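Reviewing the structure listed below.
Of the protein chains in this complex, all but one are displayed in their positions.
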Amino acid sequence: MNGRWFALAAAVALLAGVPWFGNAVLIQFGINALLIAVLAQSWNILGGFAGYVSFGNSVFYGLGSYGVAIAMAQWNLPFWVGLIFAATIAVAFAALLGWPILRLRGPYFAIVTLGISAAMSALAANLDIAGKNVGLILPLTRNDTLFYEASLVLLAAATLTVAWIARSRFGMALIAIREDEDAAASVGVNATRFKIAALAMAAFFTAIAGGIHAYWITYIDPAGSFDTTLDVRMVIMTMFGGPGTILGPVVGALVLSAIYEVLADSISKAAALFFGIVILVAVIFLPRGLVDLGGGFRALRWRYFLTNIRQYRI
Amino acid sequence: MLLVQILVNGVLLGGLYGLMALGMALVWGVLNIVNLAHGAFIMLGGYLVFFLFTAGLDPLVSLPIAMAVLFLFGYVIQRSLLNLIVRSALLNTLLFTFGLDVVLTYLAQLLFSADFRTINPSYAGANFSVGAVTVPVGRLIAFAIAVALALLLYLLLERTRLGRAIRATAQNLDAARLYGVNPAQIYAITFGIGAALAGAAGTLYGIVAQITPYIGVTLTPKSFVIAIIGGLDNPLRIVAGGIVIGLAEAVTALYLGPTYTDVVSFGLLVLILVLRPARSLKIA
Partner (left out) sequence: MSAKLFEARGLVKRFQGLLAVSEVDFAIERGAIVGLIGPNGAGKSTLVNLVAGALRLDSGEILFDGARIDRLPAYARAHLGIARTYQIAKPFPDLSVRDNVAIGAMFGAEGGVRDRAKARAMADEWLDFVGLAAQADHQAARLGGPDRKRLEFAKALAMQPKLLLLDEVMAGLTPVEVEAAVGLIERTRARGVTVLVIEHVVPAIRRLSDMLLVLQQGRLIASGDPATVLNDPRVIEAYLGRRRA
C-alpha cells in the first residue's frame, strides 16, 4: 500500500509542477485535460458506481459556465461567489430534474438525458436572458498557472470524493443499485434518494469545472457551454479508463486527451472519430476499462480480451 | 382554420415520425437493444438518396435502394459486432450503439460536410387544397409511404415464416433455438430490417425537411419516445404514437414557437415514463 500512495503523491506533485517546467501550450492542454477529467470523474459517481449512464451532464457544465458568467459579468461579483452561485444552481437543477427522471430505470434514464441535453442545447441557443444569444464576456485575468492549479485542486477534490464514495456506505448503496436494483430495494436501499444524491454530487463538480473554464476563456456562448460533445467525451473517457473505480476516469481522461492532442495535429477532424472507435473497442474488449487491464492481463494474458465476448455472444 | 391546418401538418409529419420509430422499436423489442445510432441510420439513408438524386434518380425510386443498402449495413454490423455482446446488460449495447452513433456522425461530417441538403423532386413543393386546408404533396406522399411500410412490417411479422421466427426469438430465445431458429442469423436480419426502415425514413425526411450529419441527435430520442408511446409489439400503434408526437409538435410550434418543440417532446417523454409504468416493454 505504501508504494502506491507514494506513487500517487509523486504523480500529483508532478502534475502540480507542470506550470513551472512546461510551456504555455502544455499548460493550456493541462487545463483542458484536467477539467475534462473532472467531468469524467463526476460522471463516474452516477454512471460508474450506480450504473446510470447519463448523456446529459453537459447541462450542468453549461449551468456552471453561465452561473459564473452572469455573476461576474452582470452582477460584478467575485469569482468564488460566482462559483458558489453556479454550483447551487446546478445542484438545485439536478435535484429538481432528478426527482422525476431518476425513478426511471437505467436505459430509460439514459435516453431521457439524451433528450434533455438536446433540448437544453436548442433552448440555450434561443433564450434571451443570458446576453441575447451573443454570449457573455467575463473580466479578464491572465494567469494560466492559476487556472491550472485551480483545475488540479478541483480534480483532486472530485477524486477524493470518489475515493470516499468507494469506501463508504453511500458507495455501497450505489454499487448495489448498479448490480441489482430490485435486490437493493428489497434489502432496504432507497434507490431514488441515493441516485439523486449521486446526480447532485456530479452536478456540483461539473458545474464548478464549467465555471472555471468560463472564467479562463473569458467569453462564453450557448453553443460552447452546452456542448454535447462533452457528454460523448466524459462517457467514453470513464468507460475506457474504468467505471466505478477511483482513478479510472482520471487515467482515461488524461490518456485519451493526450492521444487526441497528438492525433489532432496529424488528422484534424478524424481525431474526433477516434473517440467513437475507442468506445466501440472498449465495450467489446475492455468491459472494465483500462485500470483493470493490468491485473487482468497478468492473470489471463490475451484471453482477457475475450472474456466479455465469450460470456455474452449469441 | 389555422388550427386545422396545423393539425393536418402534424398528422402528416407524425406518420413519418412513426416510420422512424418503427425500426428502433423492432430492434428493441426483439433484440433488447436500444440503438442509439438509429438516428444516424436515418441520416445515412437520407444522404444516400440525396446523392442518388443529384445523379438523377428520383427519391421514390431510390427508396428501395436505400432500404437494401441499409439492410446490408445493419446486417453486417449486427452479425460481426453486436452479436458479440448482445446478451450482456442493456447498458453495454447502449454504449456500443452510442459509440457507433458518434463514429457515423463524425464520418458523415467529414465526408459530406455540415451543409444543409434537401431532396426536392418537382412534386415535393406542390400542394393542393381541400377546403381551406392546404395539403403539401411531399408530406402526403411521405405519410402514405410511412403507413404502407408499417403495414408491410406488420404483415411480415404476422404472416410470414420469417416473421414468426423473429417473434419467437423475441419471446423466448431458447425455445426458438429448439425449433431450429438460428439466433445469430435472426438477430442480424432483424437489425437489418430496423436499419432498412431507418433508411426509408431518412429518404422521406430528406424530401420534407433538411439533412445534416446531426439530424440523428434529435431523431434518436424522438424515435425512442414514440416507441414507448406505441409499445414495442404493434407497428400500427407505433405509427399512431408518431402521429401523437407530430400533433404535439405542430400545436407547440403554433402556440409556443418552434424553439420549444423539442422541449415539449421530451417533456412528454418524461411525463409518460414517470406516470405510466412500462408494462408492455421488455426492459429489465
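Think of it as A and B in the order they're written, each chain with its own count starting at 1.
Note that contacts are C-beta pairs under 8 Å (C-beta built on N, C-alpha and C of every residue); 3 or more make two chains touch, one makes a residue touch a chain.
The shown structure was predicted, so the numbers you read here are calculated from the model rather than taken from an experiment.
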> Considering the complete complex, which visible chains touch the unshown chain?
Replying inline: A
> In the full complex, which of A:Val12, A:Leu123 or A:Ile175 touches the chain missing from this view?
Replying inline: A:Ile175
> Looking at A:Ile84, A:Leu146, A:Val189 or A:Ile277, which residue reaches the missing chain?
Replying inline: A:Val189
>> Touching the absent chain: which residues on chain A qualify?
In response: 167-169, 172-173, 175-176, 179-180, 182-191
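Note that only the chains that are shown with their structure count from here on.
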> If you average the CA atoms of chain A and of chain B, how far apart do the two points sit, in angstrom?
Replying inline: 31
> Can you list the residues on chain A that touch chain B in the complex?
Replying inline: 51, 53, 55, 100-101, 103-108, 110-112, 114-116, 118-119, 122-123, 126, 228, 232, 235-236, 239, 269-270, 272-273, 275-280, 283-284, 287, 308-309, 311-314
> Touching chain A in the complex: which residues of chain B?
Replying inline: 34, 36, 81, 83-88, 90-92, 94-96, 98-104, 106-107, 109-110, 183-184, 187, 217-218, 220-221, 224-225, 259-260, 262-263, 265-266, 269-270, 273-274, 278, 283-284
